[in-house]
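Missing here is one protein chain; the remaining ones are kept as they sit in the complex.
When the chains are written out, they are named A and B in that same order, and each has its own residue count from 1.
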Amino acid sequence: MNPIGNQSQVVGNGITRRDVLKGIGAGAALLAAPGFVRYSQAQTSEPIRIGFQCHRTGIGAPYGRWYDRTTAAAVKLINEAGGINGRPIEIVIEDDGTDAARGSEVVEKFVRQHKVDLVYGTLFSHVVVGSAPTAGELKVPYYVVSEGYHVASGKMNRYCVQPGITDVKAQVRSVAPWIANNLGKKVTLVYPDYAFGHDHRDYFAPAIEAQGGQVVAMVPIPPTETSFTRYLPQIPRDTDVIYHVMVGPAVLTFVKELGEFFGNSGPKLFGFIDSLEAVDLKSPGLEFLEGSHFWEGMPRYAQADMPDYEKFYREAIGLDDNGASVNDARDISTAAHMFGCWETLHIIKRSMEACNYQGPQDRQALIEATEAMTEMEAGQEHPQGKKVFDGRIHQVFGEQNISQVKEGRLEVVHRTSIEDGRYEPEGDYTKMSF
Amino acid sequence: MGFGPYFLLATLEGLVTAAVLALTALGLSLVFGVMRVVNVAHGEFYMLGAVLAWWFASLVSGNPALGFLLAVVLSPLVVAAVAFIADRLVLKRLNYEAEGTIVATIGLLYIIQQLALTFYGAEARPVQAPFDWRIQLPWFGYSAYKLFVIFASIAILIGTWFLLRRTNIGLIMRATQIDRDMAQAFAIPVGKVYAGVFALGAGMAALAAVLIVPIKQAHYLMGQDPLLLSFIVVIIGGLGSLRGTVVAALLIGLSDGIISMFFSPTLAKMLATLLVALVLVFRPQGLFSPGGVAAR
Partner (left out) sequence: MSGSDTTRTILLHGALLAGLAALDFVLPDYHHGVLARVMVLSVFAMGYNIAFGYTGLLSLGHAMFFAAGLYGAALPIYHLGWSVWPSLGAGLLAGLVLAVIVACLALRTLGVAFMIVTLMFSQVFYLTTLYFTTYTRGEEGLVLQQGMRTLALPGGHISLANADVRFWAAWTLFSLTLVITLFLVRSRFGRALVAIRENEERMRMLGYDVFASKLAAMAVSGTISAAAGAAYAVLFGYAGSGFASIQYSILPLLWVLLGGAATVLGPFVGTLIMFYLIDTASSYTTPHMLVVGVALILLILYFPKGIVGTIRAKWLRWLP
């Protein structure tokens, strides 16, 4: 069976109502305690089943496609090298529609119908937050690749971990010193007026003030907005830097309108590439971004000094030098985020090997094995770079890239250190019960 | 930026919104007025127009104006054809009964949206504007194409007015609207008129989308906003009134832009929506008394 791409046709060896009725008899069934139907699984040669909660539809779909490809490439690599503890990985994909309620239903479906060992791969924050309670109740490890400050806030539960991608709070703190020292001290924030944007707002202001900088204005944009020009006059004229971060299908409009509004005379721009993930930088209207700077989790464009393991990673996924699919140059990747899938899968492998994972009975041991991780060296398993994992808040910290648009390509001009992003943990999952 | 220029900018932006909204809403209003059908799939016809515009534009290389021209002509025609077929296959069989058509058009909404997802994909894709001029005002820069959209919309509205008011087609539509049975008795092919109106309404939505797509991108979920706004405009403007629709579109477009100058944007959206809702509550017949499509 092809381990990838078979969606949930794989129905578990679930006991049907008929089986139960046949086996025990209706009378006995009525007397039995509710929920007595339990399963035992875990033959050692069976594949390890990972439920991949994928944004196939809804606003997260462009990310979902690339998360899918990255996952496929990483699983292929791991399986070719002998799998995990000698068992191959089998990915079971379910679409969550980028919807919180459906996300929680999907987690239940993974655990109870597909009998997966763990759930993995969610990106959008609201889906993570909506699914987390279900993962906690079903006691299934939930490895997210989201960059949101939800797992790290300590407000989820013991089963939620984010070991493959740095969270937004750390990203924001990492880039603030560089902005203050290189672009300017007076910053205007333009952000979407909901939780993801508020995280940027709440963590950037103190970070830039610590560098002697100042947030001179904040321009929240309502989430239902599709045109932006009328908000731009709120940007004070003495602004040195516009810090912009937008998500969703309207972001290209936003960046274009910023260009029309300011022309070549405006403040400097610092953006989060989230605005332009899966979008071609050579799209009409984006010319004015030339010379501006972006945060990138991992470089989209192949860099001249790229290490071999990064080349290997790009080749395995099928990325060309412009960060597009080798099969279709117009199919631009979500390079700044999707590496998290690759790294998370490798961490799952390492954790499972560390605790000698046999089956669902070892789920707690798996979480503890991940919690015990600390430093991760850059290499084939961690192509984005070295990382430090904080087991208390289930969150990883890594280096961030600051890239400049030069001739329509993003070139990395600075790499922040892990320490730049670290912060005091607000919780401790290891003290929570399972 | 001083108050004056800020106000100018908000007004310009409001006019662009109003221009596109007027076209979209007029399509809905025609369908609503003549057929008494609440077309929940109207926003998807708009989306389909934008997606097809991207496709047609990408067929032509070289001067972006050529691709745009192709899209302006073909995209509304294709969308109108889709609507025509939908009318014949579904709405006609339901005999245009109110609740049934709402459900059927919700079904149509999902079908069009999901087909777009399958064949077009989940990305937002831009269409290049036919010309790329930027007008530098003393206080800010502005896209010349946006001004073009305002004028194009005015021209199309005048054309529609002419069609409804000065041609036989308009006369037949009005007759059908006022009394379907009587029109039938006078040998007006009511079935064909209905299919034609449904196609025309969808085509107008598609045309509006082609105009907007160089400003905003084509995306398979883009249909919801124009649908809601068009409904609001149609209700406020009064059923089937061309003038009312245009005035209501201006009102909605401008108020949204200008209120957002004074309040936090999300609060502004809340207040604007509440305001319009209360207008509807206290003047449910619309701000302008209802009349024929081209009665005035």
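Please note the rule applied: contacts are C-beta pairs under 8 Å (C-beta built on N, C-alpha and C of every residue); 3 or more make two chains touch, one makes a residue touch a chain.
Nothing here was measured: the structure is a model prediction, and the numbers come from that model.
The missing chain, though absent from the display, is touched by one residue of B:155, B:182 or B:278; that residue is B:278. Screening A:48, A:129, A:207 or A:289 against the full complex identifies A:129 as the residue touching the chain left out.
Of the candidate positions A:88, A:177 or A:222, contact with the hidden chain is made by A:222. Counting the whole complex, the residues of chain A in touch with the unshown chain are 7-9, 14-17, 20-21, 29-30, 32, 34-37, 39, 56-57, 94-95, 97, 99-101, 104-105, 108-109, 112-113, 125-126, 129-130, 132-134, 136-137, 148, 150, 155-157, 193-196, 198, 222-224. Across the interface with the omitted chain, chain B contributes residues 32, 38, 90, 93-94, 99-100, 102-104, 106-111, 113-115, 117-118, 224, 228, 231-232, 235, 264, 266-267, 269-270, 273-274, 276-278, 280-282, 284.
What we mean here is this: only the chains that are shown with their structure count from here on.
Mean C-alpha positions place chain A and chain B at a centre distance of 37 Å. Of all the residues in chain A, the ones that touch chain B in their complex are 57-59, 61-62, 64-65, 193, 220-227, 229-233, 237, 249-253, 256, 260-263, 278-279, 283-285.
By the touch criterion given at the top, residues 1, 5-6, 9-10, 13-14, 16-17, 64, 117, 121-124, 126, 128-129, 132, 134, 136, 140-143, 215-217, 219, 221-222, 225, 257, 260-261, 264-266, 268-269 of chain B touch chain A in their complex.
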